[in-house]
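Apart from one protein chain that is not included, each protein chain of the complex appears where it belongs.
Here is chain A:
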Amino acid sequence: MAERSFKKEVEKLRLGAGEHFEGEGILAVTKALLQAGVAYVGGYQGSPISHLMDVFADADPLLKELGVHFESSANEAAAGAMLAASVNYPLRGAVAWKSVVGTNVASDALSNLASGGVTGGALIIIGEDYGEGSSIMQERTHAFAMKSQMWLLDPRPNLATMVDMVEKGFELSEASNTPVMLEMRVRSCHMTGSFVAKENRRPAMTVGDAAERPTRDLDRIVLPPAIFLHEIEKVERRWPAAQAFIRDNRLNEWFGPERDEIGIIVQGGLFNTLNRALELAGLSDTWGGTKLPVYCLNAVYPLIVDEVTQFCAGKKAVLVLEEGQPEFIEHELSSILRRADLNTRIVGKEVMPRAGEYSGQVIGEGLALFLEQWAPDRAPTRAQSMPAEPELAANVPARPAGFCTGCPERPIFSAMKLVQRELGQLHVSADIGCHLFSILPPFHIGNTTMGYGLGTAGASAFKPNGSGKRAVAMMGDGGFWHNGLTSGIGNAVFNQDDTVTIVVDNGYSAATGGQDILSSRADNDIRTTKHPIEKAVRGMGVRWARTLTRTYDVARMRDTLREALTTPEKGPKVIVAQSECMLNKQRRIKPQLARAASEGKRVVRERFGVDADTCTGDHACIRLSGCPSLSIRPNPDPLRQHPVTHIDNSCVGCGNCGEVAHAAVLCPSFWKATVVTNPGWWERKAAKLRGWIIAKMQRRHERALAARAF
């Protein structure tokens, strides 16, 4: 099992009718799925929806009681394809992933699903990773909804609304035979709040029931001539059905006065930020009591023509708040108004930035511009902010993400840096995962990243000149099982690519929160694990494969990498670099060790340190490591002026700095302290004797020093 327990969260999923749920947005949505009688759930972990996957993975007994099937899908395409269960049967199904990347991976399945349409409600929970703190390219999932004609919900950040949208989303999907996407923004996922729970509902039909009594409908299969029928159906039947449902169930909301000559149309997800901007402009309050008409789109696709025209009629101008680009909603609104022959001016990207997150400040500035032009009497007076201090900025360093303390991936890149000293710069095709932090200081390794599991494929074009330099590809175990085995390794074997792939095998899908995967070493009651990666690549036809079982052995890592880069063997070379993810290892062993120590068992703790009096403050060790616990401090030596290296007590004793000091022949300042709790009898006696002799000699040395001292 993954090393984190979600028992507390699972308890929240059991809340009954009338009880108060308190927690994060994504957990509220998780609970809402059970309240809506979902029959099956799948997905692939990733911020910001990992929590949903983690909690379901820990909720096996509850899911069994309810007859709900949960799957940790191999990737988003697998999850998307799983929704096929809702095509023929009245099964409500939901899948979740990080978007836009997950939607990219799933798009083939989603296109097929959207073409044939669904019988049971199909809900795709989209964790839209956009804006501050995002780790992926900045694109909009909105485009996928439009091109495949799936409906897109973007509920305003309020737990009750989000929970309601899950239920309504299933109903909308069933009413229009179309899969529905529920967009959850990062902050909404992590936002805390409360709602009144309902009883969980057992699905009327379980996946087992459906398997028992299969039915088929040729018209639902994506093959000519049905595909032409689907296209017509989408336009003539499903689209109007969806619009009718959204209108009749009032999924969108209206705030503020009914009549005004200006108004605001906002994506539901931005509503709270808009309200704060209005409040600061003196046009609303903490309770959403806006003094301007606001039309809040909880359903952003499709738009409801009647609602739009009614809202805009009689208004001179309407501000549209639509985050990201291109501005699909703004275009659509303009078309609707043009067709309705309404002269309301749509003001969107002309006052709002085309790119970047719409923060309170950004919306506030756009709002001020809008009001200055269209209602100057209500425009806020611009507050005088304190003058900026540019040289203050020069003093505050950036803090790029990096490997955790003791991360087993660090020595891989330390070794690679050492190999580059011998062989020169390498072209490194990076992948998605924690190992991508290699591109940042202090390693500066990696040229491109093409997607999850695509590191090897991203290196496939680099055919070396004769016995020239080979390209290196990185891949994590997560990406390997996601698709790297086929699109990377299989591709390289078939094409006889002369590349070197390093697969980081740390036992978890670590970057997404430490979930188990096929090659995890942990026992898992409900999944199978311990499928070795080397066996898989050999099965694929790789002839040169090595597994290193301790990445911290920097010298061995360096030598193996050098060998892979220089061996006469042609074809793909694969190095599987194994060591457990330190974050998860600490979660696993810390409580174990504490328990063992308190029970009087022998426990060994290691940590590293640096002697300040031999450290000369060059920090070469930091440039080969970047470990958070390996830092600096003011030099205690009054003669020296540069800070010395220092290891703080957060050190977990992984050994990397010592090994790097050895492999790179750095300096003798590193020491490892081994602290033994509850040592054995012999161990104590021997240590006492040794200590006595050493102390005696130290005293003599001390006297000699004192004699020649200042």
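In this section, a contact is a pair of C-beta atoms (placed from the backbone, for glycine too) under 8 Å apart; a residue touches a chain by one contact, two chains touch by 3 or more; residues count from 1.
Criterion: contacts and distances are computed from a predicted model.
Engineer: Any idea which of "Lactate utilization protein", "ATP/GTP-binding protein", "Putative tricarboxylic transport membrane protein" or "Indolepyruvate oxidoreductase subunit beta family protein" UniProt assigns to the chain that's been left out?
Structural biologist: Matching the unshown chain against "Lactate utilization protein", "ATP/GTP-binding protein", "Putative tricarboxylic transport membrane protein" or "Indolepyruvate oxidoreductase subunit beta family protein" yields "Indolepyruvate oxidoreductase subunit beta family protein".
Engineer: Kindly state which of the options A:Ala84, A:Ala143, A:Ala160 or A:Met450 is in contact with the chain not pictured.
Structural biologist: In the complete complex, the chain left out is touched by residue A:Ala160.
Engineer: Can you tell me which of A:Thr309, A:Ser359, A:Gln373 or A:Thr566 touches the chain that was removed from the display?
Structural biologist: Here the residue in touch with the unshown chain is A:Ser359.
Engineer: Which is it among A:Gly133, A:Gly208, A:Pro257 or A:Pro353 that touches the chain not included here?
Structural biologist: A:Gly133
Engineer: Across the whole complex, list the residues on chain A that are touched by the chain not included here.
Structural biologist: 22, 47-48, 129, 131-135, 157-158, 160, 186-188, 190-193, 271-273, 275-277, 279-280, 286-288, 359-361, 364, 383, 385-386, 389, 391-393, 395-405, 434, 437, 440-442, 511, 555, 607, 609, 611, 613-614, 616-620, 622-623, 626, 628, 630-632, 638-643, 649, 658-659, 661-668, 670-679, 683-684, 687, 690-691, 693-695, 697-699, 701-702, 705-710
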